[in-house]
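Questions regarding the structure given below will be posed in turn.
The complex appears here without one of its protein chains, the remainder shown in place.
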Amino acid sequence: MFLSRRLTGKYASLWVSLLAILMTLAAASILLLTMGKNPLVAFRSFLQGCGMIPKENYGGGSGMLTDLLDFLNYLAPLILASLAFITAFKAGLFNIGIAGQMLLAGFTATVLIGYNKGLSAVVAKPLVLLIGLAVGGMTGALIGWLKYRFNIHEVVSTIMLNYIISYLTGFFINNNYVDMMTRNSKVCSPDSRLTLTNVMIGDLKCKIPLGLIIAILIALLVSFLFRKTVLGFEIKAVGQNRKCSEYTGIRVNRTILLSMGFSGAIAGLAGVAYYLGYTNTIIPKTLPGMGYDSISVALLGSGAPIGSIFAAIVVSIFQQGANYMSSTVGVAKEIASLITGILLLFASCGNYMKYKAARKIQLAADLRGTEGKEAKAS
Amino acid sequence: MNKVFTDGLSFALPLLIIAVGALYSEKSGVTNLAAEGFQGVGAFFGALAATLLAPVMGNGNQAIIYIAILCAAIGGALFSLIHGLLCIRFRANQVISGVVINILAVALTAFFTSAANTAISGSASNKFVLDVSTRFTVPLLNSIPWIGGIFTDMYPFEIIIAVLVVFLWYLLNRTRFGMRLRACGENPQAVDAAGANVNRIRWIAVMISGALCGIGGICFAYSMIGNFSPSIYQGFGYLAIAAMIFGNWKIGPTTLACLIFGLAKSGGLQLCIAAKLPSNYMDLFLMLPYILTLLLLVFFSKKNHPPKAVGEPFDKSKR
Partner (left out) sequence: MGDYIVEMRHITKRFPGIIANDDVSLEIRKGEVYALLGENGAGKSTLMSILFGTYEPDAGEILVRGQKVHFHSSTDAAACGIGMVHQHFKLVEPFTIAENIVLGVEPEEKKLGILPWVNMKKANRQISELSREYGLEVNPTDRIGEVPVSVRQRVEILKMLYRGAEIMIFDEPTAVLTPQEIEFLLQIIDNLRRDGKTIILITHKIAEIKRIADRCAILRQGKLIDVRDVADASAQELADLMVGRQVSFTQEKTAPKYGEPVLEVQHLTVKNEHKFDVVKDVSFTVRSGEIFAIAGVSGNGQGEIADAIAGLAKIADGRVILNGKEINDFSVRERCLGGISYIPEDRQETGTIPDMTLQENLSLREYFREPFSRKGILKPDPFRDYAEKLIGKYDIRCAQGPDTVLRSMSGGNQQKAIVGREIEEGSRLIIFVQPTRGLDIGAIENIHRQILEERERGAAILLISLELDEIMNLADTIGVLYRGEILKIDSADRMTTQEVGRYMMGVKEA
């Protein structure tokens, strides 16, 4: 009953997310136990891997701070990617192409700016951001246009684009920009990189992820857009009832185009934060898994911009902490993706949980109603 | 030229069985964007069975392939229960459910492949290596100019799929079960009023869908990749869905669409080889099916209509 009340109250979405996390931890624990591992040790090592709890010992030049900064370095593009999904989702669109948009934006920025040794950091970094916005925005707008002009389902069109982008960029990398040793693209210049590397804090070699600042800024912007602006109101209206939006006089086509454009633009930012931030090279013909994890984050955060920051932290803990957990506990690191997948599964049951809770409360009210009547009658 | 037909068919037929799988689910009213995940998980189960049986039955024993196909079907059907649970029981948004299933499939299969390999051979490999399937050629028919390629170097599963598709068409369009299934996708209230159980029919449709996609997945693993690994997820499930859309949710036209995809893929490859371009350029030609899909979607999405009631959970109290 306690749970039912929480799930129908003002913070219902928050409770759904918490419940999903708890259920996932339970499922993961069962899985670990069947493999003969101690879940508590495993969870602790996830946190240690992220610099939230100290490890037993650290190698030279690294410490809890470096782990934490590495964690934040991963977190930044993930937050941006999930914001991209949310922006489209509010309009009722599923932007599954975030991975492709990230790759294209990252590739374009790397080729145009990252390989341009002549640009100083002050010029290069903003340009990288701009390219991210532009390339991602155009790709997103293209998908939006395909949707409203030809009624092409965006899930299929975005996946097709993902593969096209993957092969196209892979081709160009292999042909023109490949590093013979790593088989990946040549690294981008440190000046263009959004994450500052080898920054000495004390005797620790740290990374400073500037992308995190961008991520939080965008989160605040998106939140403001949807809570306080006319455009945000119209996007939500289109997402919830397209027919009524048309009837009200909202230009539905323009709204779809804009929201997919914004979504793509933010995905582009995620892309440059990933390929010229978190890492500095591109693996050919590989789409970033983060593009799909962003969907998990968005759903876990109940589609709310600020909520997705916390959801992203949860998912990042699993993804970033996996390596360390794998080496201490001896479980394959793929378990991180599995846990994220299970988390996504439980998060998507949120509506059902709310519905069951509402039913329970209604039945209790009905019962009290009839009891009251019988009491009156007798 | 012959090779174009040979390779084209060996791509088109597994694609077709996946498309028919998606079609069964959608015709019953359940949106199926989870075909990608279903085929991957089905392939996983099939490859797992093959790997477990190889030492027992002898490497190169072709019977393993048939058992693998069976296991793939069963595995796909079991995994599809999750999609059914989310869509039918929990009434979740069916597009989200499909996306969730696909993400979950990638994670599940990666993890369990690694875990299984560790248990079997001690090395945490993320691949199950499969034996090469023998191919056969139909004499006489393979000498027909041009289309003789169809009957050359065929995989046995191609015959299985072809027969299966004919049977599936018959099941959907000529039997009582098929008629009710199609009605569930158009007006489930009518089926309910006629006394049949809409949700039960949808559950069965989703499971059939899982089984068929699983078969397609293991066939792809055998013909295109030679193993089971994360590269089973190449978007073929989505290609199949696109084929279903072009086929306007009918098995006949969908078959045509799959054949076009297959020939485009193999045709592009042969062109690349014939033009003697460096191997890098192969990547460009690999893009062909996806670009073709987008173009065809541009022309066909507006005119083609899914079943009327697809995507909506069945609500008994709605009038």
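For reference, chains read A and B in written order, and residue numbers begin at 1 within each chain.
The rule we apply is simple: contacts are C-beta pairs under 8 Å (C-beta built on N, C-alpha and C of every residue); 3 or more make two chains touch, one makes a residue touch a chain.
Source: prediction; values computed, not measured.
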| item | value |
| --- | --- |
| Shown chains that the omitted chain touches within the full complex | A, B |
| Contact with the hidden chain (one of B:Ala54, B:Leu85, B:Ala190 or B:Leu296) | B:Ala190 |
| Absent-chain contact - pick from A:Thr229, A:Thr286 or A:Asn323 | A:Thr229 |
| From A:Leu3, A:Cys244 or A:Ile306, residue that would touch the chain that is not displayed | A:Cys244 |
| Where the missing chain touches chain B, by residue | 170, 174-177, 179-180, 182-183, 186-187, 189-197, 308, 316-317, 319 |
| Residues of chain A in contact with the chain not shown | 228-231, 233, 236-237, 240-241, 243-251, 359, 362-363, 365-366 |
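Please note the rule applied: only the chains that are shown with their structure count from here on.
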| item | value |
| --- | --- |
| Chain A contact footprint on chain B (complex, rising order) | 33, 82, 86, 89-93, 95-100, 103-104, 106-108, 110-111, 114-115, 118, 124, 126, 234-235, 238, 241-242, 245, 280-281, 283-284, 286-287, 290-291, 293-294, 297-298, 301-302 |
| Residues of chain A defined as touching chain B within the complex | 35, 94, 96, 146, 150-153, 155-157, 159-164, 167-168, 170-171, 174-175, 285, 292, 295-296, 299, 332, 334-335, 337-338, 340-342, 344-345, 348-349, 351-352, 355 |
